[in-house]
Each structure stands twice: as structure tokens, then as C-alpha cells.
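What you see is the complex with one protein chain gone and the rest in place.
And now, chain A:
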Amino acid sequence: MQTTTLAMHMSDGLLNAQTAVLFAAVAIAGLAVALYKARTDLDDRTAPMAGLVAAFVFAAQMINFPVLPGVSGHLLGGALAALLAGPWVGALCVSIVLVVQALLFADGGLTMLGANITNMALIGTAAGYLVALALRRFAKRSRAGLLTTAFVAAWVNTVLASCGFILEYAIGGAAGIGLGAVSMAMIGVHGLIGIGEGLITAATVGAVASARPDLVHLLRGTREEAVR
């Protein structure tokens, strides 16, 4: 019987202890800001939707799709969550998914939780949202604009989240494999995974926008305070 483990995130030991602690601190600081800022985007109408967005990211992360022979990829979900629920709530959505995966499914090492949150919930979500924000006028103009924006935001989110790993590996990676080789491999494979992430994100945001455009954070009225 095949006993492949379905680990999707960084395992314990990948980074040394100091680096793990450093990124745990980064994650805690980021989450504190997100918790404080998320309130602006949550009300009786959007809070239940945001809870479902988190559950959707959990479910979608289970679906590994093939990207190369012997290599798969899966949604990270930061851009998806940010476009639907806003950047602060989105960062919390992805973080909750990562905590549930680490505690319940032994996926993502407990000591790597800070690094995993930093990469996927903070860097990925911020990158995806900033790209979407830059393209928002285009996204609001037409359906094609919205789908393209979602795709590009999600692609950038995947690639920059993988750069988070490269940064962590450069600071305190556990092994002596060359940084250049690791960087090329990470960015190369995540450039491909980002295409899948982009398609899933565009399809999901597009579906929500057709049914309930008011539940797509990016399409709501200009709320510059959500950016700061």
C-alpha cells in the first residue's frame, strides 16, 4: 500500500530554531495587526461569508493538481481570501486554515507554523491584494477584467509566498543545499502552481461575483482605509 504522507507545508526541522522563532514573531505581529484591522470589514452580512471563505480555502488546499511529472501543487488561497473578504480578514482565514491543518492533520510542523503563516497568510495575501488593488479599476469595468485581475493576483501571491520560503531558507535553512538552486527550483515550480492558483481563484471569485457581487470585497465601494 502506498503510504505517501499528504504534507503540504513546511515540516519541523526545515529551519533552525532561531529562524523559527524569528518568523513566529513576524507571524504574531502580522496577525495582531490583521485582528485589529479586520473589524472594519466584518459585519452581520460579511462575517458568515468570511467564515465560509476560510472553510473553502481549507477544502481547496486538499486538492493537489499535477504541475510537472511527479510534482503537484495546491491552492494557497491568500489572494482568493483577500479578494472575497478583504486583506486583513483574508490573512486570518488562511492562518486559521494553517492552524487547523497543523493541529488536526499533522500538516505543517508546529515549530514552522510562524513561517508557514508568514509565507502564505501574510506575504501571499498582501501580495495578491496589492496586485488586485492596483488593477481594481480594470476589475470593476468588466467580467474579463475581474477574472484577469483575480488570476494575476493569485499568481503573484503563489510566487511571492514561495519567495518567503527562500528568504527563510537563506536566513536559517537546515541544509547545505545551495541557495541559488533552491531559489530557482522554488520560483520555477511555483510559477507553474500559480497558474492553477490563478485559475481556481478566477473561477471562484467570478462565481461569487455573478451571484452576489456585494460579497466580493474588491468590488465594494472605494474604502481606502482598508488599505492602510
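In this section, contacts are C-beta pairs under 8 Å (C-beta built on N, C-alpha and C of every residue); 3 or more make two chains touch, one makes a residue touch a chain; residues count from 1.
Criterion: contacts and distances are computed from a predicted model.
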Absent chain [UniProt protein name; select from "ATP-dependent Clp protease adapter protein ClpS", "Thioredoxin reductase", "PDGLE domain-containing protein" or "Heme exporter protein D"]: "PDGLE domain-containing protein"
Statement: Touching the hidden chain, out of A:A54, A:L133, A:L146 or A:A202, is A:A54
Statement: Of A:A27, A:A82, A:V156 or A:M186, the residue touching the omitted chain is A:M186
- prompt: Which residue, A:A17, A:I63, A:A134 or A:A170, contacts the hidden chain when the whole complex is considered?
  reply: A:I63
Message: Even though one chain is hidden, which residues of chain A still touch it in the full complex?
response: 2-14, 35, 38-40, 42-60, 62-68, 70-74, 89, 92-93, 96-97, 99-107, 109-110, 162, 165, 169, 173-175, 177, 181-182, 185-186, 189-190, 192-193, 208, 211-215
